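Of the protein chains in this complex, one is absent; all others appear in place.
In order of appearance the chains are A and B, and numbering begins at 1 in each one.
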Amino acid sequence: MKTLEPILREHPFFEGLEPSYLALIVGCASNVVFKAGDVLFRDGEEANLFYLIRHGRLALELTSERGPFTMLTIGDGEILGWSWIIPPYHWHFSARAVEDTRAITLDGNCLRAKCEEDHHLGYELLKRFARILEDRLRATQLQLLDVYCPYPGEKR
Amino acid sequence: MSPGPCESPMRPQPYVVRGVRRETHDVFTLELEPAGDAAPLAFGPGQFTMLYAFGMGEVPISISGDPAGNTMLVHTIRAVGTVTRALERCRKGDVLGVRGPFGTCWPVDEAAGKDVVLAAGGIGLAPLRSVMYRLLARRERYGRIALLYGTRTPEDIVYRDELEEWRGRLDLNVQVTVDRAGSDWRGNVGAVTTLLPRAEFDPANTVAMFCGPEVMMRFTMLALMKRGLQAEQMYLSMERNMKCGIGLCGHCQLGPFFICKDGPVFPYDRVKWLFGREEI
Partner (left out) sequence: MTTVNGDMTEQLHDKRTVVIEPAGLDRLIEVLSRQGYEVVGPTLRDGAIIYDRLASTADLPVGWTDEQGPGTYRLRRRGDNALFGYAVGPHSWKKFLFPPALTLWRARQAGESFEMEAETAAEPRYVFFGVRPCELQAMEIQDRVFMKGAHIDPSYRSRRENIFVVAVNCGHAGGTCFCVSMQTGPRATFGHDLALTEVVGNGSHYFVVETGSGAGAEILDDIPHREARDEEIAAADRLLCDTAGRMSRELETNGIRDLLYRNYENPRWDDVAGRCLTCANCTFVCPTCFCHTVEDVTDLDGRHAERRRPWDFCFTADFSYLHGGSVRSSAKSRYRQWMTHKLAAWIDQFGTSGCVGCGRCITWCPVGIDITEEARAIRESER
């Protein structure tokens, strides 16, 4: 069977990571494919996977009494999921494929174990997550500001 | 085409409405032609005119058409006030007043040989459309071109047909996102900055141009700096109240600048000491 290592190496998330670590991580990886409409996971479920998207588009949805509300879509080269690092390891949103999507999943238990064993690897991964967390936080702030809204009570 | 010293720069020239297109529930596009045998208005991408609706008033509107020899003067306008609502009621054959063009241009020529990232927010796509026309007219002069466009909802997307056409081109990376959408929306959701990871460019050899609300431009700038762009590679279009368009009335001041004549397009480097400050 062909190893997933070249795919991991090419993914922007792992850019610059030492090859020895890639070799270590590849043991946690699986190749997955989703069809448009497939639900990857639902809000509240146990979070045990980390997704590296190779190609496609996923919608991250918040559930409400009026049905799902898409807060973000992500696509090629992006990642999904950090709930597997943070106890109690539950998803806080649902993910659904908007298009046919190919991805690599990394098993959370497996990754956690490796990070605990080697904190340098853990720090390398956390730095990468921190950057993405910051990007997403900023993007969410901008989205919440509703900057394109025509102001109420306008005149001219 | 600025008026000679003897002519009052405050007197509008008559233009006939030749086309009206509805873009969204509150945005529309007007195509104007000079009345009589006057020459078409020569302008650069990023410039604006003062559009006059008879008796109602005048508003600054950026030019969103093709700068290359087209006889039509194209304006995309959001109906948010008395004058813009009066302009919204225009029909073919009506006559409007036009003064201009005024202001500075986007650095389209300076971008030759480089990758180009355009980030547009909301109606801010209008002046960047003129840039797109110029880039596409000489596509071979540029490296990769990315147009990232964020707006409020799918219903607020302007220039749908053109965006669709551009998205189909292999030599362009055109991405559209919305802040919020119903479940029937198949496209992207998220702030315009979430599109950046999908744009490929060489940070050392890129020119970025932004047009949209200041907050949106600020976030985009920060995100691009994270990707390695420097302040001097970024250009933005600023907006303030404008009454005259010619640097006399004083309304559009931003520190030492008059947006109407020193802008609206600024190298970010020039305004960064004022940008994002409150109530300047």
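The rule we apply is simple: a contact is a pair of C-beta atoms (placed from the backbone, for glycine too) under 8 Å apart; a residue touches a chain by one contact, two chains touch by 3 or more.
Quick caveat: nothing in here was measured; it's all calculated off a predicted structure.
Checked against the hidden chain, the listed residues B:P107, B:G190 or B:G247 yield one contact partner: B:G247.
Considering B:E23, B:E58 or B:E88, the position touching the chain not shown turns out to be B:E58 (whole complex). Of the candidate positions B:F28, B:F48, B:Y149 or B:F258, contact with the unshown chain belongs to B:F258. In the full complex, subunit B makes contact with the omitted chain through residues 2, 5-12, 14, 16, 35, 52, 54-58, 80, 93-95, 97, 239-241, 243-244, 246-251, 253, 255-256, 258, 261, 273, 277-280.
Note that only the chains that are shown with their structure count from here on.
Between subunit A and subunit B the centroid-to-centroid distance comes to 34 Å (mean Cα coordinates, whole Å).
Contact residues on subunit A toward subunit B in their complex (touch as defined above): 12, 57, 59, 67-78, 98-99, 135-136, 138-143, 145-150, 154-156.
Listing the residues of subunit B that touch subunit A in their complex gives 26, 57, 59, 78, 80-84, 121-123, 150-152, 156, 177, 179-181, 183, 185-194, 197-198, 212-213, 215-216, 219, 222-223, 226.
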